[in-house]
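Omission of a single protein chain aside, the complex is shown with its protein chains in their original locations.
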Amino acid sequence: MIKVGIVGGTGYTGVELLRLLARHPQVELTAITSRKEAGMKVADMFPNLRGRVGLAFTTPEEAGLEKCDVVFFATPNGVAMQQTRALLDAGVKVIDLAADFRIKDVKEWESWYKLEHACPDLIAEAVYGLPEVNREAIKKARLIANPGCYPTAAQLGFLPLIENGLVDTSHLVADCKSGVSGAGRKAETHILFAEAADNFKAYAVSGHRHLPEIRQGLSIAAGHQVGLTFVPHLTPLIRGIHATLYARLSKTDVDLQALYEKRYAGEPFVDVLPAGSHPETRSVRGANICRIALHRPQAGDVVVVLSVIDNLVKGAAGQAVQNMNLMFGFVETTAIDEIGLLP
Amino acid sequence: MIKVGIVGGTGYTGVELLRLLARHPQVELTAITSRKEAGMKVADMFPNLRGRVGLAFTTPEEAGLEKCDVVFFATPNGVAMQQTRALLDAGVKVIDLAADFRIKDVKEWESWYKLEHACPDLIAEAVYGLPEVNREAIKKARLIANPGCYPTAAQLGFLPLIENGLVDTSHLVADCKSGVSGAGRKAETHILFAEAADNFKAYAVSGHRHLPEIRQGLSIAAGHQVGLTFVPHLTPLIRGIHATLYARLSKTDVDLQALYEKRYAGEPFVDVLPAGSHPETRSVRGANICRIALHRPQAGDVVVVLSVIDNLVKGAAGQAVQNMNLMFGFVETTAIDEIGLLP
Amino acid sequence: MIKVGIVGGTGYTGVELLRLLARHPQVELTAITSRKEAGMKVADMFPNLRGRVGLAFTTPEEAGLEKCDVVFFATPNGVAMQQTRALLDAGVKVIDLAADFRIKDVKEWESWYKLEHACPDLIAEAVYGLPEVNREAIKKARLIANPGCYPTAAQLGFLPLIENGLVDTSHLVADCKSGVSGAGRKAETHILFAEAADNFKAYAVSGHRHLPEIRQGLSIAAGHQVGLTFVPHLTPLIRGIHATLYARLSKTDVDLQALYEKRYAGEPFVDVLPAGSHPETRSVRGANICRIALHRPQAGDVVVVLSVIDNLVKGAAGQAVQNMNLMFGFVETTAIDEIGLLP
Partner (left out) sequence: MIKVGIVGGTGYTGVELLRLLARHPQVELTAITSRKEAGMKVADMFPNLRGRVGLAFTTPEEAGLEKCDVVFFATPNGVAMQQTRALLDAGVKVIDLAADFRIKDVKEWESWYKLEHACPDLIAEAVYGLPEVNREAIKKARLIANPGCYPTAAQLGFLPLIENGLVDTSHLVADCKSGVSGAGRKAETHILFAEAADNFKAYAVSGHRHLPEIRQGLSIAAGHQVGLTFVPHLTPLIRGIHATLYARLSKTDVDLQALYEKRYAGEPFVDVLPAGSHPETRSVRGANICRIALHRPQAGDVVVVLSVIDNLVKGAAGQAVQNMNLMFGFVETTAIDEIGLLP
């Protein structure tokens, strides 16, 4: 039984962490902080938790986070970097669901996030929490940079191609579509129901913060800097990301299907569909899994990879729990083995 | 470990049964039948089940249902009544998710369902599977008539008022709204996305088959025949029923909130919200629970009860598993204790 | 050609007024005000208007509203009452789409709206802009209180019954469902897509501001105070209101269908459907029309009236233009004769 704290639990990754952790047999939920909502019962804000999570929000000061075994940061960017060192010094492991520790190049991070980083040395220590790439390092880590939602879907889709040097890495394209919960639980006009329902649009085409994160992961896999065009779109789903990935094959005589199946053979949370399939976001709704399918339209030299996740689960809270399971030696699938809710 | 069969698993109650039963530690899924889809893997039709349910659809002949301990009928009305006697004779328990055994008055059933009943004597034996009313009888039953979705929400909402003789039972009103999955997984034009999205309508106002079922349950509780106006509506949700119930109080000096809290105090799957609350369907999405709230607008003599369920869980498959748990002496909440998926 | 000004055009009723007025052959759009967005082109906020409305938002001071022939207030409650007298004194007609002049009883208005009224004498002068009731008075009015969305649907549905004394007016029930645009274009959490999509809930059951407005209209029609239970619900539509109205018939030998058809025979914007119909909100999407259908379930003594409108058109901007047409002697249907957008 480990003691778990959550900083900033009023957003969607917060409630999703609670939903998953409430069912975890080796977890004791100790504290969830929100300065603004201190005193309010979590279940009063998120009524799905009624009868299942008795905690109330507390101020950070009262939370006693330093007595936890692990603390999750489900906060806006720039918060975790202020509090992580003290927690690590107190022997607490940290999993940051925001972006504070994801980009190894501090200057690049600062230019995209418009903040000065509070602890560049910890960036170096932090392990990028994509278990399919860094499982062994995660097991030994004190500090996890939990991947972004788009980066999870895009990297898992591209990786086997890149790792095996099969495609032209100078002109990769990631056309990605996200449900609206990816924008967070913020009172902003453009994500109102009456604005976002029955509507589809691209956004941030000139540059989205997940671009350097995806590019970093793929560049490490390639062994050299890759070129990537990344276009995110908002689609009227509550949950779900669909990445449609395009690359030009430099070798066309490889059995890509076999390659992907082998790459992910032992992975509990990556499902390679039969050739020619079209994964649906609803097939992963609420589930900690990435489903991937491969296509070579008209048997040409372009490979199209389709990759879907639930942005709040494998793209955020579920992957964070997966990392926690690895860090504490629990069975990796504990509490994140739910079946997707379909329909 | 019991052997479980499902007849007719290609609809939404079928896939929902599979989702729940796949996680049940005392259940071995033995067979799922569909004459039309025989040979197809269940997970090829419902990709959320990939890696979790290995079964393929079989014809009823090959299914070996008579070797099961319990068989669920997730079939259109009129199917279960043809096969139930043989199964019962073979020692198999039966839970019918359709309406074949719900109405005790055979003539009334036949007039609403436009069929001649195949086994009127079994109607008499069947137990109406609403655990909050018939728990002890369910434990001993061989044959369960699993309640309809609207009837579950409406009865749980009305029962404490009726049982205690607090309202004028001659003019009850149940204004109910259902998500589109309640119409089933049938290729019909009016439930197409482009017809049902961004649209709201009433239907079957002249008479819906759930009317006699609700009326029967309330009349038993009242000890006399009640008068009910029931208007169902289709609302653009995938899952969810919201019942708004109106009754005129014959006694206005009763603490209704305390009455409801007491009535459902021991119930694992009925949640009475604080006075003045507004339950949301999303708070029960994917969960086997009914949430209820009470109002007396302007402190007048009209009581308004709000009652929400997930039509596929507490309104169908979840309640069916709850009945199975009771019939076999399992812990009542086994495999149906999931937290609602919010957002 | 009349000069038209709009105060507060950044909300949904504002953009809808612009959409309709841009096509009005006798209207010159002169000014649209928004202190916050002054200088921004209207079409930059509402891109559907690109190439069709060239106006930019201006401050109220610059707008020159006193030179308009008519000014629409598409503002929060409490704004119009501050500016109406000066406009009337300058010879400008005023149509208030908010609630400032809807309730004749000042004390009741102040208790529901938590404001002191700035000009009670103008309340007395204001004409309630429901053309189906007050057409002749509207033609002569200087000041119109444009009805609320729920009140439009509910009154048009109930009126023939009430006017003819056919029902028990002590216990009317209006169970109403609204699309999310009815909550306005405000950055509030509960109307975010990820909160309101795939969700259904009642709200303000203890008392909604449209209750006294509906009750006032029905009481005038009845000639005495009526008793009404009004329960509004939020449903995941962008646009649309569906009112389901219940009343107990005091006379059951009246041909209600004929009565309704006669009552609304000359009305261009009320459509009585054939008996037994179920009007759909999508059939009025974008259109200035109320469609009504009548039911007497099981031929009992309860009449159920179904009434649908588009809350932004017949429930707000369209009705306001209808009132303007009447006030200026234009053909009543000018610019508001669009056909609903289906699908």
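In this document, chain identifiers A, B and C correspond to the written order of the chains, with residue numbering beginning at 1 in each.
As a convention for this text, a residue touches a chain if its C-beta (ideal position, glycine included) is under 8 Å from a C-beta of that chain, and two chains touch if they have at least 3 such contacts.
All values reported here derive from a predicted model rather than from experimental measurement.
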Specify the shown partners of the omitted chain in the complete complex.
A, B, C
Of the listed residues A:R23, A:R85 or A:R248, which contacts the missing chain in the full complex?
A:R248
Any idea which of B:A86, B:A124 or B:A194 touches the chain not displayed?
B:A194
Given the contact definition stated above, which residue among C:D69, C:D100, C:D198 or C:E332 touches the chain not shown here?
C:D198
What does the interface between chain B and the hidden chain look like in terms of residue numbers?
12, 179-181, 183, 185-189, 191-198, 236, 238
Chain A positions in touch with the non-displayed chain are 171, 173, 175, 177, 179, 194-195, 198-203, 205-207, 227, 229-231, 233, 235-240, 242, 244, 246, 248, 276, 278-282, 285, 295, 297-298, 300, 302, 304, 306, 308, 343
Give me the chain C residues in contact with the hidden chain, please.
12, 15, 19, 22-23, 46-52, 181, 185, 197-198, 238-239, 271, 273, 279-280, 282-287, 291, 312, 338-343
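Note that only the chains that are shown with their structure count from here on.
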Quick check: superposing chain B onto chain C on C-alpha atoms, how many degrees is the rotation, to the nearest 5?
180
Pair of chains with maximal C-beta contact number:
B-C
Using CA atom averages as chain centres, what separation in Å is found between chain A and chain C?
45
Touching at least two other chains at once: which residues of chain A meet that condition?
12, 181, 185, 197-198, 238
